[in-house]
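What follows is one structure encoded as structure tokens, with my remarks underneath.
In this view, the complex is presented without one of its protein chains, the others remaining in place.
Naming follows writing order (A, B and C), and every chain is counted from residue 1.
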Amino acid sequence: MKSLLAVVFVLGCASWLCSNAQAQEKPKVRVGSKSFTESVILGDLLYHLGNQAGADMEHLSELGGTQVLWKALVKGDIDAYVDYTGTIQELLSKLVEPGVEVRTEADMRAAMDKLDIVMTDRVGFNNTYALGMRDAIAEKLGITKISDLRGHPELKFGISDEFMERNDCWRQLPAKYRLPHKDVRTMDHNLAYRGLAHNSIQVTDLYTTDAEIEFYKLRVLEDDKGFFPTYYSVILMRKDLAKRAPKVAEAYLKLENAIDSKAMTGMTAKVRLDRLLEANVAAEFLNEKMNLSIPYQGIGPLAEWKRFLGRFTKTTLEHLFLVAVSLTLAIATAIPLGILSARNEAFGQTILAVVGVIQTLPSMAILVFMIPLFGLGAYPAIAALFFYSLLPIVRNTYAGLTQIPKATIESADVLGLGRRARLRLVELPLALPSILSGVKTAAVINVGTATIGAFIGAGGYGAPILTGIRLSSIPLILQGAVPAALLALIVQYGFSIVERRFVSPGLQSRL
Amino acid sequence: MKSLLAVVFVLGCASWLCSNAQAQEKPKVRVGSKSFTESVILGDLLYHLGNQAGADMEHLSELGGTQVLWKALVKGDIDAYVDYTGTIQELLSKLVEPGVEVRTEADMRAAMDKLDIVMTDRVGFNNTYALGMRDAIAEKLGITKISDLRGHPELKFGISDEFMERNDCWRQLPAKYRLPHKDVRTMDHNLAYRGLAHNSIQVTDLYTTDAEIEFYKLRVLEDDKGFFPTYYSVILMRKDLAKRAPKVAEAYLKLENAIDSKAMTGMTAKVRLDRLLEANVAAEFLNEKMNLSIPYQGIGPLAEWKRFLGRFTKTTLEHLFLVAVSLTLAIATAIPLGILSARNEAFGQTILAVVGVIQTLPSMAILVFMIPLFGLGAYPAIAALFFYSLLPIVRNTYAGLTQIPKATIESADVLGLGRRARLRLVELPLALPSILSGVKTAAVINVGTATIGAFIGAGGYGAPILTGIRLSSIPLILQGAVPAALLALIVQYGFSIVERRFVSPGLQSRL
Amino acid sequence: MFSLNNVSKSFGNLQVLKPTTVDFHTGESTVLIGPSGCGKSTLLRILVGLIDADAGTILFDGTPLTVQNIQQQRQRMGYVIQDGGLFPHLTARQNVGLLASHLGWDQAKVKARVEELAELTRLPRVALDRYPSQISGGQRQRVGIMRALMLDPAVMLLDEPMGALDPLVRFDLQEDLRKIFRTLGKTSIMVTHDMGEAAFFGDRVMMLGEGEVVQEGRLEELIQNPTNEYVARFINAQRIPQS
Partner (left out) sequence: MFSLNNVSKSFGNLQVLKPTTVDFHTGESTVLIGPSGCGKSTLLRILVGLIDADAGTILFDGTPLTVQNIQQQRQRMGYVIQDGGLFPHLTARQNVGLLASHLGWDQAKVKARVEELAELTRLPRVALDRYPSQISGGQRQRVGIMRALMLDPAVMLLDEPMGALDPLVRFDLQEDLRKIFRTLGKTSIMVTHDMGEAAFFGDRVMMLGEGEVVQEGRLEELIQNPTNEYVARFINAQRIPQS
């Protein structure tokens, strides 16, 4: 497996080198994209295909909008990009002479032709509004298209504000399909997805290429009366491209009808949910679909692993930061407090009481109080963790110091060691096992509690755990919980080494 | 103060007894109410007034709706109840002969009269839709009525679905008042209140008697163009009541114009937010307003205190239950585990590792995993608390036992004490300070963590804290946090007593 | 009572006990003497099972001492160390009575026995209810002796048991203990650095040195016929107050 990947990688690099070497004789082709995920992926598809077809490609990604891209295309700053029929219709309506109809795709294609732009056939998917249901429920009720909903008036709808308000959406939809449903609520789009998952609603509106469709296993109901406006994607390219780089233009035509909604949704999901790079997602798609071998990083088991590793490294570093800083501060504060407690009975009881009270404050409450002081991010979390780590250390320092036999203290006194020297040379070394026991407890609690960092934007292992709890995803929870547990073990082990190193062998008795 | 209250109470009881004694000669009067808070309070007002007027009252509370009450009134099953002009208009529209107009209150009163029902003048408040803003902001912008909004197009509106959709609400309101506002979102009514509190919206729709108006310190904007339909409350009573119990009928007329919106809102708030009984709220209102002295429980400083005490007792008992059960189980489990750890190095490290890992599990995750096993309520919370309390005790038991000087262990061995006797008579007493130190830490953490009980319906001090965090109410947070802190102190103090009682004076050395 | 066959013990590369074969007979009082660090305490600790010998076998009353039976057998041994080895969390009285109470003795019987022993060791009554840290060194030592005697064991192993006692108490206690041991036929093995004590107590005095038995016999024999110069010097080193 590994060696196979290595070969692929080497080949990939090789082809890269080759392509660079031949760069001079190659036609230069530029493609563009709008600033949303789907468009960027489509732009990368054009980029890869062009490269494969021997062009020297450039992808001007995430440009400012339809107008920018269109003007760049007409001017020749870019040679091709992907747009949607709905948008194109609007665009053309202002460009063509009055009286010319641009309603069908054929109309559009004709109009484009006059502007020296080739509009390809549909790429294959329609990114528009639709209604969706959980696949399992739709299956059970035998619903595949919107008309089928008519037979199930008990279904609850949760739809977004926009869908509710748009003239071409909910205001007309029930009439068009004669839907009898009474329970129709507007709600946040994301909450609606969760509502579906928890079956508190059964139908929601969505975009046909929403990444969440795959994630939540939804079925997109067929718009069998053609109610929703169509937003089919098509490639727009300059006519001269076919002359300058015929192979590229040819290759782009291969995209016609190549990407269905599911494929597009899948790619978007990979970017949005799995955080893959658009270019890699596009490359993977082409390699599979067209049997190409565009080199890419970040897909396949190795890449999965790398991506996981990347995220893991990030949360680990964040978590370590929270733990290291707060624990260090806590140790540096709690040991002196413990010493003071042991020195003076009344003061000691007070300190222990105060530290105990701090410990009872709920983490959310501490965080709430910290925000005005530290804002969001790591610092309030560190402050909270700091407070939570004090008690075990203070108490065990106190206990360790007060349990030293009187005779030993007397020996030190009588030797003429001062208070501070006695503390440093005799008391602390003797109390060390107890202190370290407290530090270990504090460290473990700290590692566990540091997951609250996620509440307040400090990241750490709490982030996947929170997401996991929200999405009821055990694997995601484990992605946070397992490393947290491991970290706790490592921290414990680390302090065991400290213990072995710094606790005098003279004290290491065993039962 | 106390004696005054005692006098009031005695007088109250006395009048109760008197009224019972005279019951036989009294007219019997029944009143009714619909099944929502405001109506029940109004019913109780009628009840109290009737009692004061010497009738033998009965309040048929929370009946099924307008139709039920109306029919009961006409039939004579009840003698009076409170309804709203809007409702009455609708009601009458079906009852009066065609051609008769019932638009003004005078029309209604006339129609009622024909049905032998007396409709009083307005009780005084109008329970209808309105727009509301935070008082502070409205003050700053100088807004008192809806028209004033026109000068502030930057204000954001968050309105409820119902308000948005009703023909007599948002669909016409902007036109009527020529409101220029662009940022108008539909949102959940409760979220809208929170949005107001956080200033993410500035205007919302509300019912003029919403309890939250007082809670969130809102200003109800005057409907200066009379846009919203009026829902003034009036008392409907049978004409024969004036004959059967003239004093009662007379007393009811005293309610005319007696309750303004603010008073009604205040009463509803007392029931909804402070959880007082409707009857008590009604009694308090009458005593203040009409200088009566209807006996009641649960109002005034003493009652406030009693109510607080009641809630406090409840959360305390819940909290104590969580802490006591989980801590007892944890001590009973952790000390043996600590002993086993100390006995066998390898096993000990394993136990400490496992217990440490458990400690890192986030509480929400533990709760999520516990629900399938224990459902909701106290048990999953106890299980989670149990797990969280193990580490400090196990570790300190381990540390305490392994730190006993070898010579002492040898003394015990050589005496011929068996392993178990050695443990019981020598090792545990010597390790006791360390063990108790761990138990105290665990107890304090437990008291603090027990606030998670609120997440899962186990109650405890977490309940006011959670609500407080949700409502950003520091007093509410403190109502949970302060007793939790006190409880932690008490628990610590309790274990200090255990320590003084059970730790041998021979071990109590001091620095 | 004890039969050691080729018993040896090293700590690291320090051989504290060379393979040693020796018997301690029932009813006999043996006194171990020898230079500091020669292994006297180590030998007692091996007998009482606190240290495992590296090699060799030990028979106690004819049966080998094992991990299984050692605890039972220990109740038949009394072991006294110099500073008493008292439990710090128990009063003197509780220290002495601990095992008896644990074995279910009646409280009155425990109390009577403890007071009898306090009489024997001349321990002031007030010291009985104090904790070890609150009594004098000599008092602690006597409490240690009392604890060892509590169950009236068959064997007494005494490691410098009277080093911290004043001469008078020591004199009387020596007298009493010897009487008890003799009359009841108890076996005793005592380590001491006091030659007067060795002479008085030892039916047999055993001089250890360099990990082996250098010479044994009654102290007079050792004084008269020392095996070597060192034994002679050792035995005669103690200062005697000139009057």
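In the analysis below, a contact is a pair of C-beta atoms (placed from the backbone, for glycine too) under 8 Å apart; a residue touches a chain by one contact, two chains touch by 3 or more.
This is a predicted model, so every value here is computed, not measured.
**Q** So one chain is hidden, and I want to know which residue out of C:Ala164, C:Leu177, C:Met190 or C:Val214 touches that hidden chain in the complete assembly.
**A** That would be C:Ala164, which touches the missing chain.
**Q** Just one of C:Phe60, C:Phe87, C:Tyr131 or C:Phe234 touches the chain that is missing; which is it?
**A** Missing-chain contact among the listed residues: C:Phe234.
**Q** Even though one chain is hidden, which residues of subunit A still touch it in the full complex?
**A** Output for subunit A: 407-408, 410-418, 421, 425-426, 429-430, 503-507, 509.
**Q** Tell me, which residues in subunit C touch the chain that this view leaves out?
**A** So the residues of subunit C touching the missing chain come out as 11, 14, 33-37, 41, 82-83, 124, 126-127, 134-139, 142, 159-160, 163-171, 174, 193-200, 219-220, 223-224, 233-235, 237-243.
Note that only the chains that are shown with their structure count from here on.
**Q** Among the chains here, which has the CA centroid at the largest distance from subunit B's centroid?
**A** In terms of C-alpha centroids, the chain at the greatest distance from subunit B is C.
**Q** Could you list the positions in subunit A whose residues touch two or more of the other chains?
**A** 405-406
**Q** Using the touch definition from the top, which residues of subunit C touch two or more other chains?
**A** 88, 133
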